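Some notes on the structure that comes next.
The complex appears here without one of its protein chains, the remainder shown in place.
Letters A, B and C mark the chains in the order given here, with residues in each chain numbered from 1 onward.
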Amino acid sequence: MTIISTPVLILGGGVAGVSAALELARRGVPSVLAEKGPRLGGRVRDFCCKATQACVHCGACRLGDLLAEAAARPEAAFRSLALAAEAQREGGVWQVELRPQPDEGEADPLAQPLAEKTTVNAQAVILAVGYEPFDPRRKTRFGYGRVPGVMTALELEAMLGQGVLVGHDGQPPESVAFIQCVGSRDESLGNLYCSRVCCGFALDMAGLIKEGWPETAVTFFHMDVQGYGPSWEEALPHMRQAIDFVRAMPGEVSAGENGPRVCFAGPDGQPRSREFGLVALSQGLTPPASAGALSEMFGLNRNQDGFLGEDAALAVSGAQGVFVAGTAQGPRGIVESIDHAALAAGAAMESLFRAGKEAAHG
Amino acid sequence: MARVCLIWVERPGLEGLDPAEVAKRAGLSLDPGGAIPAAVVTAPEWAAPPAVRSRLAGKPAQWLDLAGEVGGGPAEKRLARAAAAVARAAGRAALGTLPQVYTAQPAQTVLVAGAGLAAVAAARQAGLLGHPVILATPFGRAAQAGADDEAEEVSLLAAQLPAQVEVLAEAELRHLSGAAGDFTAELQTPQGAQLKRFGAVVLAPAGGYAPPELGLDPELAKPVADLPPEGLAGSPDKWLQAAVIAGVDAPATADAFARAVEAALALQARDFVQTTLLFSEARVASEGGERRYREARQAGVIAARVAAGGLEVAQGGRLLKWRDLLLDEEVQLRPDLLAVAGPVAAALPAFLANPVLWPAWPQLVPEGPRFSGGRTARSGLYIIGALRGTAPGRARRVEAAAAAADLHDRLTQGRATPVPSVRNTACASCLTCVRVCAHGVPRYGSDAIVCAPAACVACGMCAAECPAEAIAPPGWSNPELIAGLEAGLAKSAGTKAVLFACGQSGAQAFAELCRQGHEWPEGLLLYPVPCAGRVGMQLIMKALSSGAAGIMVAGCHDGNCRSVSGNLRARLRAGETAALLERLGLGPERVEFLHLASNQPRRLAQAVDRFVSTLG
Amino acid sequence: MRALLFLGCTVPVRNLNYELSARKVAEALGVELQDLAEFGCCGYPLKSTDQDKALVIAARALAQAHGSGLPLVALCSACAGTLAEAEHQLAHHGELRAKVNQQLAPLGLAYEPGVKVRHFMRFLLEEVGLEAIRAKVTRKLEGFSFAPHYGCHYLKPSEITGGFDDPEDPRSLASFIEATGAQAVDYASMKECCGGGVLGADEDLASAMAGKKLAELDAKGVTALALICPFCNVMYEGQQKAIGKKLDLKLKVPVVYVTQLLGLAMGLSPDEVGLKLNRAKPKELLAAFKS
Partner (left out) sequence: MISLNDCDPGFKFEVAAEPGGAGIKACFACAACSARCPVAGHREEYDPRRIIRLTLLGRREEVLSSPLIWLCSACYSCQEVCPQQVRFTEVLTAIKNLAAKAGYAPPSAKQIAGLLAGHGRLLAVTEFENEKRAELGLPAVEERGADYAAILGIAPEAAEAGEEA
């Protein structure tokens, strides 16, 4: 059993966690970051660049900068394969037990694998454990896992990242459909929130498809196109020309003769169906799988959507020296997550400052 | 010329390379220990053992991330690649190094000009980080906020301002120039005007709401924040009709939509008031936005989607007409009450509107992923809150926190902020550098170019464009770059090609490919540069004349350059060089620019393979 | 194992084959069905014009069932759905319960929560289990193919049915069919509604709705369409000829009840499962079981 002491412990090594470590370093505050997996970078590691004629501001490339800076900052120590299993607070200090996770042999040069059970004594803790993509199997009607050619937007992303686009029959599809809000804006699932990033994410991918496979027709099933920055509003009219925007939530995706068949209502309210070579489900962002355990461990509330941190001002007030950064707190994009980590880091620093002052006066 | 030694630091990716053999091939001696005049180290500075770092303090050392340059393939090939990279670095190390000369210490005081949550939060954070802060507010006290901020929250935060924060009441920022470490600001207060020097400046002017231009009668149409008195209600026989407009010409921002929904809810809650919410897209991408939108519908608000630009406004808003998209029928409404939601906005400070002194807004505040968190292209200047269109609340706190940390880092981490060296003997005061530097580093002093002490990001655009070779960030002058280029090309085998790779994109992608064991074409010399913008025509021509058959420049995608236009400039120069080659009959295909992101290694590998194969 | 049987309006008058086969299958599986003697209409037909009264009618049946302490099973999907929904509503809303009981009082009845209402097939699935059913199969219906029709109220609304089978990807009837050794056919219009609900309001519409499935299965060629609801039967069997005429199609889609298939597979004779009473006769099946 090893014992480490640090002003701040960060749980989660995705962009938010790494950013939090860097933000603390920029403030001169040392930290220890514990990532349960073998590598830093989280889900963003699997995201591809979606620039076509120009950068679309997705921010996926920022991971490179972050990791490069992280490597050069002596204030931040990174531990991989380290899972927080227990935590208790004593005398204003969190004692968090990290347990080593099985090594799958994918070591990250920036992180040191946790060798043994370790207790970290930290004055503040930042939870940056990310999100869980909605499991589209819960929306049986969209055919995921049953209908060939139906995939998640993340799976499509991985494919596009390899420069490949194949549909239900293993061939480049003549048409691609995106179905938005799968798992978002859905009272029947209890997910009564917009996942914020999916419109931009899907349309950026649509742009990539139109660039790489110009003959492919793209249809975008949606309810409302969400904003994504000023240049986005300028780009939307062009997208509307290149892509078929259908304002309707499809009723069902079933196996058709030539690929997945999407049934939806036309502008006249009449049901119709169309077959696509590939259907991508833009699954929403849901609270991290560990949200329940962490909220219990750290005595932290969850907001009404189930994400960590109930009070909007939590990142400042930081009850008990626990702060939340990135998508663990709610759906947000990559750049937003990076910046959100600055708020958590700033708040953590303030809590150290306050604790220091109290100690000096006490 | 100093004799250069190779200091071998073993790193993942360097396995199987024999240090002695690499040194021999590169024409260096392997570190004999003890005092040495100059060195190439096979690791980035942060990864080298402390002993090596202290040994080399003040020495001309080239910290080479060799593992990010070699790649995979047969041992012989990897050896050749390593030797070329080491030779390239040695070429520069051999020139020795200039001691860093600081013309001025960066000023540490931070100016926060503005009011409201963003301003107070930024002042507070910067103060906590130990900076003296002047919070110049247009109001009588720090706690006062613009129309777009929650007054209570601002008061709460203002009450917690640390002692380092000095509040300058009723102050106006009249003039601003300079960059990080050396801003000059003219502040007008009731006590008179004062000129002060600041290390960093945060602009966070008080904001308000900008109502959309719909030809509405201001007597009828009120901002959503300004709803009619509570008592106003209809009767069972005569319901009052209220309308709330939330972005019908162009979709509302999520923030404006949320405020419109709140207003609609408030109106609908009154007795016998029927509220219709008009919008073109339901922008629910805000925390709790979807929930409140549903709440409003549940309360009885009629959600009316109008095609963008499809709202017909007559009689100043007393008659509204639109087509109901679901029924495909015309609908009209004569509202008794009308509330309008617009995006947050703040007036552009007058000095920023001066096109001679300040770049246009899109160049100053580029909308790229590298300019979030309040950052602007001008080093040390942060624009946050309403002026940037940032939604009230947490998003402004985020910006304030990010800006404070960034400015602190910039003003205190001397090693990260080199000051360009200017050879005044060569300088013709043509102001090219002043013009091309996006970060505002060089400015014309009384008789020479002077550089802000904490502003340079070493993109090297000044050096690339300076016709007199008079200015360069330390380590990136033409002689240094060319020495490396020549030395590296001399050790490259086969068909020689140079890949100039931007540190934000190309070089990162290259290193990633090396980690994956990618085998690079023989004769390819990687030349990492801080920004593609450093690669001017001269460097390209020099590479060609030093034996390279082709030059590829890999820079960021449009709109993703840390220095705003380094990528575009590089592409322009590559194009010009290619055109010149064509005129000379040498073939324009020898020079190519590649747009790239750091996470596009595959694209880089394919482009390089294709490029090199065409060189024959 | 015992259960209370609720027959409803249609089954005991028009679908004796269904009733017969269900009773025999229950017996073979060791399920003792006790008749709810006072049964009548479940209230469903009245819902569209007066759902308050419909609820009281449903509550009447539930009140009568309560004393037995047995789970209530219905052969008709609409009955099962209506009674389950009424139970759900009344159990959860005290005020509603009081109001309903006021109206039941003159009949000497009082509703009390606690009757578990299920469709007969669901009851078999959950209480007997496919394993036990397979164990009773003595005569595999190999070589035959049946297209299951789930209908609407057997599965939906899933809030009431509790999602025992996924309405979007239903499997339960197919698993019964497969338990008999026959092939369960997957087909495009499997989830379509029979249209029975609008037969009274608009016969053309109802015919068009039922016709869609009949036309697909006619073209596909299955041994029979397999049902579990007398309402659906009205459309697919009772109206088949009329629908064919209306749509100008020669429809010849045999129709059976799933309970009949289970019975045959368990060794019951065609007569015992009332196969004679089927009007859209499953000729292949009849031929095979002639002897």
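The rule is short, and it goes like this: a contact is a pair of C-beta atoms (placed from the backbone, for glycine too) under 8 Å apart; a residue touches a chain by one contact, two chains touch by 3 or more.
Everything quoted here is computed from the prediction, not taken from an experiment.
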{"item": "Contacts of the hidden chain among displayed chains", "value": "A, B, C"}
{"item": "Per the touch definition above, residue among A:R45, A:R141, A:R302 or A:R354 touching the missing chain", "value": "A:R141"}
{"item": "Residue touching the undisplayed chain, where the options are C:L46, C:L62, C:L141 or C:L214", "value": "C:L46"}
{"item": "Residue touching the undisplayed chain, where the options are A:G145, A:G163, A:P271 or A:G299", "value": "A:P271"}
{"item": "Selected residue (touches chain absent from view) among B:Q108, B:Q241 or B:S598", "value": "B:Q241"}
{"item": "Residues of chain B in contact with the chain not shown", "value": "239, 241, 272, 274, 276, 282, 293-294, 297-300, 302-303, 305, 324, 326-327, 329-334"}
{"item": "Footprint left on chain A by the chain that the document does not show", "value": "141, 181, 185-189, 223, 247-252, 263-265, 268-271"}
{"item": "Absent-chain interface as seen on chain C, which is shown", "value": "7-10, 12-14, 16, 19-20, 23, 35, 37-41, 45-53, 55-57, 60, 89, 96, 103-104, 106-107, 152-153, 156-158, 167-168, 191-193, 195-198, 200-202, 205-206, 208-209, 274"}
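In this text, only the chains that are shown with their structure count from here on.
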{"item": "Rounded Å distance between chain A and chain B, as computed from the means of their C-alpha atoms", "value": "22"}
{"item": "Rounded Å distance between chain A and chain C, as computed from the means of their C-alpha atoms", "value": "46"}
{"item": "Centroid distance [mean C-alpha coordinates] between chain C and chain B, Å", "value": "66"}
{"item": "Of all residues in chain C, those that touch chain A in their complex", "value": "166, 168-169, 188"}
{"item": "For the chain A and chain B complex, residues of the former touching the latter", "value": "23, 26-28, 47-49, 51, 53-55, 57-65, 68, 71-74, 109, 162-163, 185, 187, 192-194, 196, 199, 223-227, 229-231, 233, 247, 267-269, 303-304, 312-313, 315-316, 330, 334-336, 338-340, 342-343, 345-347, 349-350, 353"}
{"item": "Touching residues (chain side chain B, partner chain A) in the complex", "value": "12, 44-47, 125, 128-129, 153, 250-251, 253-254, 281-291, 294, 325-326, 328, 367-370, 372-373, 389, 393-394, 397-399, 401-402, 404-406, 408-409, 412, 504-505, 508-509, 512, 515, 556-560, 595, 597-600, 602-603"}
